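What follows is a short report on a single structure.
A single protein chain has been omitted from the complex, and every remaining protein chain is retained in its original position.
Entry: chain A
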Amino acid sequence: MSMLHFIPLAPFIVAIFIPILYKAFRHIHTGWFVLPLPILLFIYLIQYLPFGGEPLTPIMETIAWVPSLGINFTVYLDGLSLLFALLITGIGALVVLYSIYYIANKREEPLNNFYVYLLMFMGAMLGVVLSDNLIVLYVFWELTSLASALLIAYWFHKEKSRYGAQKSMLITVSGGFAMLAGFTLLYNMTGTFSVREIIASVSEISTDMLFIPAMILILLGAFTKSAQFPFHIWLPDAMEAPTPVSAYLHSATMVKAGIYLVARFTPVFGGQAEWFWIVTSFGLLTLLWGSVSAVRQKDLKGILAFSTVSQLGLIMSLLGIGSAAYQYEVIGGESIATVAILAAMLHLFNHATFKGSLFMVVGIIDHETGTRDIRKLGGLMTIMPITFTISLIGVASMAGLPPFNGFLSKEMFFTGMLSGASLDVFNVQTLGFIFPIVAWVASVFTFLYCMIMLFKTFTGKHQPEKLEKEAHEAPFGLLISPIILASLVVLFGLFPNLLAYTIVDPAMQAILPGLLQEGEQFYVNIYHWHGFNAELFMTMGVVFFGAFLYVNLKKVQETAFYLGERDPLNWFYDNGLDGLITGSTAVNNVQMTGKLRDYFTFMFAFLILSVGYMLIRTGSFAFDIQNAAMISPYIYLVVAAIIISTIALPFMNNRITAIVLVGVVGFLIALLFVILRAPDLALTQLLVETVMVVLLLLVFYHLPELKKEKFTPAFNVSNAVISIGVGLVVTITGLAVHAFSNENPMSRISDYFVENAYALAGGNNIVNVILVDFRGLDTLLEVVVLGIVALAVVVLIKYKAKEGEDV
């Protein structure tokens, strides 16, 4: 256990104490207890940054978890994971600070839930970016889905919140499943779950039949998480979450997990044409669709949501183009494709700063005016000057205007796209000319929605009658976090090279390992002015056409594409979900009849068919009574009694007699255990029978009087077939097993236990030693099942649904 292991675990540990602190210190906002954690983690992580110019050496620490399956809790810290971990903790700290002022410390606000979910999310996210082991990564990955769904549904009494949470959960979790399948395929090919080792064996697996399926499955996970087209539809609905959550999940962390995954797997799949085209084209499509759709939105958070979708597409497409770097030689730390990776990492960082501040600003507007609808807002510039200034900085950066950091990455994005178009691998010649065109069109729309956001909110006429509250400037506490982020936007806009060799270059080295010579670094030099080149003219065009469209906004919004209120792709999700529910209800109605008898029929029929089929297929019928144990006369007697009582059971007309008969069977079996010298089993059986009788009598007391004729056993052909079938199959299997062991003598497992019970577990009672030691995990999980059953019984009985109510 090293310090690094504690980084993803610390939030979970703190989360345990939150409910206690929430109850103990009611007058203190729970957020204050959470705040120190991300700050401490951030400070701890900062020290790993290579300030002195020396390259960052990756650190790896391992704890064995299930070593026999290659599953270990391995923490791996390199430039890429450090960049993400810093974003998660840094933005996390600001978001917590912001939330303290945003969510009032009122009794009806379940703050303990909020912060527990938030911490869970933070820990899961840190786990994703720090794990080297794919299975551990997957576990944390799904935890982020779960935690984010809980956060989105924080105000669960709102229908829309629940809808958004369900949607995000369904889409991201199914993507996660696909990703898990991809991971197992990789394991199949390489025999390891470690990303390091997989990267080391790329040359062997790249020709494997399973390589492309694995790639596509993993990309499905990344695309659903990062809201790539057409999976982006969950992100706008996720905006029902409280704004601090939106700022955190949807600007800095969760949606970037997909980006992280693609970056992480670039060394594995990077040299492939399929990877290049899939990642680039989906990224570009998302970029275009997101920016065009953002113009439709009337809700400020809706605009930001689609803006996030589009910016994620931008980073994704850059990663796609940058993956071609494996086809080129790197000279002096630079090659034609590496600039795309550079742009992706720079924009990733910049996006987190300006989008984070914008989300917080929108939260402030919502908080102070009571609405986020741009049709109601307007003229807030003079009323909320500080908010306006922060918005101006954020929006200008998002639109890609100098001197803010968004301009730098936007220019670099154009450079990346232009260089992508001029690649001469993967048949880029045929379609590559599209890259810069799409990039430019999307940027025009980006500029357009940036203008809408800023001007519709802050300029024009103030309409106080449409607002729920009287607008005024936000309290200082709410402003701290966005001010810090906006200052970062300006700071890194003016001095971009602060990032160059501390953050961007180590991240690039992590994404593109093995390309550099020993001791070399990628060439990172970020500057504002690079002459009158294509990129600058593209930016000028963006500003010009964007402004032109804004002037003609009415006409733009009257085009057919903008007439609908929602994203047209939602149709597929809503109808798909409806179909799923109708379909499963239909299946349920056939299968779940509510009659115990039918369930037994299904189960036994399945048993007969599956086991019977295997018996026939493998031809294992065999009869060989050699080595069979002697059967004493007592046993014949007891077994005969058991058989007689069992056969008599269905002919009983009286319930009490039936219960007593069942009891007799149970006690006779206990007797059998005694004769066969299994005191533990006999004791258990006896006690269970005793308790069962009490239970049966209690249930009996509650059973409604059944009509006599229902109880008369009618001879039922299907019942007879099934019961005889089960008996036959079990008997034949038993005989076959015995015959098999005669032919193939093997050492019995019981011998192992007899020999080792005392030596390894220090106990003489083998049964008990097996229960608590050799198979302790089974026992533990069994008692967990007991606990769940007890819970179910209590819920079923105490909270009975009323007539016609849904369970």
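Quick notes on this structure:
Everything below uses one rule, namely that a residue touches a chain if its C-beta (ideal position, glycine included) is under 8 Å from a C-beta of that chain, and two chains touch if they have at least 3 such contacts; residues count from 1.
Here is the rule we use: contacts and distances are computed from a predicted model.
Taken from the listed names "Acyl carrier protein", "Na(+)/H(+) antiporter subunit B", "NADH-quinone oxidoreductase subunit K" or "Protein HflC", the protein name that UniProt assigns to the chain not shown is "Na(+)/H(+) antiporter subunit B". Between the chain not shown and the residues A:Thr684, A:Asn742 or A:Asn756, the one that touches is A:Thr684. Here one chain is not drawn; of A:Leu698, A:Val717 or A:Met746, the residue touching it is A:Leu698. Within chain A, the residues in touch with the undisplayed chain are 1, 63-64, 679-680, 683-684, 687-688, 690-691, 694-695, 698-699, 702, 761-765, 767-769, 771-773, 776-777, 779-780, 783-784, 786-787, 789-791, 793-794, 797-798.
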